[in-house]
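First, the structure itself, so that you have it in front of you.
Missing here: one protein chain of the complex. Every other protein chain is in place.
To keep things simple, chains are lettered A, B and C as they appear, and every chain counts its residues starting from 1.
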């Protein structure tokens, strides 16, 4: 009988999640298991994700991969999985619970702090900057915003964050937001876009306003890579989405074999810019 | 001469109702053929089938000797059949001219653009022919029922058809407009157009029709030449018995208390300084031409529209009425002239409509509906007013027009008000039921209720009222004692202004007695 | 809209009392379930069926709330964010202020009713079209939920009995083979109570009457403004109940959740045969509509249909289900 492992992610349509899915599918092929990959439309839909998890459990899976939008909310179902002896592998961000056997994730706080360091370096350690974030309440949104903002506050007193706005990762909305931020702050030196859609929005906005500012993005995708190559974007943080997907499935397979797993699988993150974008190590974790 | 239309053995059923049973009808060119029958007899249904609105269940329709099927209104139009519906069927957001020519708009620039000018021009020409003073560019939704009815007529005329069906075209019109309509009908008749004329106004029969076909319960009762039949014969064919009529005895009311007094009522320029008194047990007739402001006065007193000034006293005490709710609480009821818009929740059933104003009486613990009591109430009204409906749970919109009107009356009977405004209460009601309603009004008055009856039918006003108030252009132009008043007196008071049609003064006194 | 439905309705009216009719109303739902049962053995498992019911609880309660408003001919876009707002209010009372659970429950429902009455007042007294009034409320409440909660989820860890509201199973405690979660129980209680109120009370009667012909009702001496406000107030209170269910289910008040839920709720109402032009509708229909949505969503997931195809299929089946219902009424 085939081994079935559903993955419940935080999203589906964004390129980041598609890359995670690619990684998971790759691992599924390598280890000869069947996976499905699902996620709600937006990162606010906590209950919709719970329903997905519930349906996944009804399919008698061998193991489950789960990227919790809110780890507390999922605990009753995770307990159910535990009772049914279905190993749970957390991915993307942690679940506040000891039920998941391991977590394959990026440390978003640290990654965003690295972005802050790069920003500070590029604008010369002083001046006004702003953030365009995808979501005000989701874990990734909060971590990237706080990781960035706290690092600025702690280490760069002369840098001033003048505005933090949220655009749902919608390219168009993020473009409009960027334009109003630039309009309101003529002396703005840089903007951090906290996910792919936000980052592209920032690039579009700056281009439409014809303003030269330092833009630091997050994740990859064709447009972001292109923006970096053309010099519109200074650089971006990339996680290793394909790796996250791959490691999640791999960990599940190992758990089923009865192997002992590390509590954390750090899938790592990198800062990339024009100089190292073609570096094989970086290119491997970027997606189109 | 081949008949224009021959209808044979037509059957039509609606769920729970057999509306037509082997119905027959024949129409000759150049004939005005009256179609008579009680409310719910199946007149409108028969004509709707002829106009392609309903499909027949069985039977045959021949147009000029050819048996054919009329599947859609368009097909009927192509056959030269047009209809004036009993219920207004207008697009209230469009202008008069746009309504008339919907689907047949004149075009320009190779058929691409509407020729609005030609459209208005053509409508104006039709209005001209009807001697109707109306701007073709006015939005229909703002017009009174009467004017809307005139637009329906104009629309039907614009088709230049061979067969013209008029389903109660005069229900909302006054004598002047009726006179105008009749002269148009005579012209069409001379051109060989066949006209089906449905009406509950018996006096119109003699004036306009050549033959009369009577229907009862969906069946053909008989067809007679109008000249050879008396009104009484026709009535007894319709209702299966003869009706006795008599003028109301006017009781001596001078000792009765004044229950309602209105002083110097004002509302923009539609009500100008109206004052009157209403005594207990009195029926006060409100006469006037269309648009005289009678409806406005009733609505204002009832709190449906805000007042600019004036005083209302009930049993000698001044009251403020800000909403219909206040009015009803003070024992005032208002039966609206436009049943579809203001009278009925047509999507709800008969019982729900009847108890709407007095739902409070049918609640236990002020909250829960006493369903049985409601049904009993409804059934007693249905019996009393002979409302033709399969059950009290039938939705009102499936009833015939006259029966809908009876529901509105039943509503206010159930409410049991001290002071009642009846605005055109017998509009669209058959002769049998009309005399029932007259009896009812008399009984109500005898019980000590005070009644204001607004009516555009002078014979009705003269017959029913104890006292007659006449309005013109928002002013009360006079009060008459019913015993001595004549139609001429009323018209004189009512026509101190311009009517909707231009030649009011010569058409007006054309009223007759039934 | 009313006009074109007349034809269908004429024919349906004759049967509308029949029990046969009531069973047929479930036809699409049962057909769907039959298909999924055949397609996957996992579908008809008790656990999964209970999962479906639980997934219906929140949307079902919101749809009941929306039904009241839609019967009056109005529309309520704020149900989703109002639910969230009420959940946040419960969180503030219970977690931030540490008050006892009944207080939190009352506060959430009262907050819902209050917000509903504000919408109702805007609509009835200020004559603002329901679409705009509730759109405004939707945004207002979305923002306020974030402001009040400090843009953070509020957890109910200090109120250990809070999960009781929707997760535990009272029925299961009595009938162990039927572990229906309390959230579902609440849905059915709300539905039955609402259905009773709509068909048996003066309030229900006026709700229908407002949607049928408001002006005629006003001219019958009924205080239409008052009743309209009450309708929105009741609807708001029911959204408060939905807020409690979702908060209990997630053991937290998620302040960003809620937008988009109004569409699901309205869809359930309309799939259930209630007309957006007002004057007619049933709670039973709404519940069936909500179940159709849940069964469809769950079934496609159980069949592991690719997510992009899930939405395609859902769209098509919703249209087909409503079409089947239209054909049934014609027949």
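In this section, a contact is a pair of C-beta atoms (placed from the backbone, for glycine too) under 8 Å apart; a residue touches a chain by one contact, two chains touch by 3 or more.
These numbers were taken from a predicted model, which means no experiment stands behind them.
Only one of A:109, A:142 or A:209 touches the chain withheld from this view, namely A:209. Only one of the listed residues, B:94, B:270 or B:440, touches the absent chain: B:94. Within the set C:61, C:197, C:270 or C:295, the residue that contacts the chain not displayed is C:270.
On the side of chain A, touch with the chain left out of the figure occurs at residues 12-15, 18, 41, 136, 162-166, 170-172, 175-177, 179-181, 183-184, 186, 200, 204, 208-209, 221-223, 226, 288. Residues of chain C in contact with the chain left out of this view: 1, 3-6, 8, 73-75, 77, 122, 126-133, 135-144, 146-147, 151, 213-215, 259-260, 263, 266-267, 270-271, 275-278, 308-316, 318-319, 322-323, 326.
For chain B, the residues touching the chain absent from view are 53, 72-74, 76-77, 85, 89-94, 98, 102-103, 105, 107, 112-114, 116, 139, 141-142, 155, 341.
Throughout what follows, only the chains that are shown with their structure count from here on.
The distance from the centre of chain A to the centre of chain C, each centre being the mean of the chain's C-alpha atoms, comes to 34 Å.
Shown for chain C are the residues that touch two or more other chains, of which there are none.
Contacts with at least two other chains are made by no residue of chain A.
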